[in-house]
Every structure is written in C-alpha cells, then in structure tokens.
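Note that one protein chain is taken out, while the other chains of the complex remain in position.
Take a look at subunit A:
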C-alpha cells in the first residue's frame, strides 16, 4: 500500500510549485509520470505549450455527445448529390422540379408525382385501357426522343433522362 501518512512529505507529494525541493521518494516519480501525462511544463507557465494542439479527445471540447453525433451525421451527406429534373404536366404551364436521386425506383417516382400533381398516374407496364382520365410518365432522353418511363432499369434511366412530362394516356 505504500506510505501511510501523516508526515509532511506525503501531504506535499504533489508539490511542484516552482523551486520546491522534490522529495526523493515514490512521490517524485509519480510527479514525473503525471507531468508527462499532462504534458505540462513545471516551471514558467507563460510558455505557450501546445496552444494549437489538435489532439482528438472524446471529452474535449466540452460539448454534449448528442449534439456532436447529430452534427456528425450531417457531415456525411446522406446522398452524394442531387439530380433535379423539370416535370411538366400537360395543360399546366408552370412545372415543378424533382430530385431523382432522392427516389429509389419507378414506384417511388410514380408515388411522388401523384403527390405532387394530385392526379392519377398509372404505373408503367400495367396493361391499362387508355382513358381520358389517366396519365402516363414520359421522359426526354439524351438523344432528344420522348420515351415511356419504366422500360429500362432505374439506374439506366437516371443516366439518360433529361426531363419528365406527365401526359394524357390517350395521347401516347
């Protein structure tokens, strides 16, 4: 257990004010160890020690972990980028813009468009009698042609789409 102690030396065994005589006991070794741990110079305090230390500490600066983790989450963007395309609905002069990277497939596309324009858009590939009331999604590709959405895999579609249109089914 080491020194028990009421003797003065052990009370002051932390002593390290400038110029104090270091006692040659166990305590001076631990002073040294502590000093090394703290990285502190024992003498003149005005030395600029590690003033710009960028050490990584999980406990410094004193911000709460919850705040930190929230900001960390934000630092890694959830999507690498966004890809906004214009969407026009037939008969309506003013169009909308839609981020295709925020969607994960054609289903999501149709659902979103239904929401945005509040109209019934039929799913690609469904054999439906074209009526005056349903709409279809078509897109202009890189070559300038207007194509029906849904034929090619989603990733391929993303590579080739320039803009979208919601057209009346009976006109397609």
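Observations on the structure shown:
In the analysis below, a contact is a pair of C-beta atoms (placed from the backbone, for glycine too) under 8 Å apart; a residue touches a chain by one contact, two chains touch by 3 or more; residues count from 1.
By definition in this document, contacts and distances are computed from a predicted model.
Within the choices "Calcium and integrin-binding family member 3", "Translation initiation factor eIF2B subunit beta", "Gamma-secretase subunit APH1-like" or "Protein TRANSPORT INHIBITOR RESPONSE 1", the name that UniProt assigns to the complex's undisplayed chain is "Protein TRANSPORT INHIBITOR RESPONSE 1". Residue A:62 is the one among A:62, A:91 or A:144 that touches the chain not shown.
In the full complex, subunit A touches the hidden chain at residues 2-6, 10-18, 26-27, 30-31, 33-34, 37-38, 40, 42, 45-46, 48-56, 58-68, 70-71, 74-77, 98-99, 112, 115-116.
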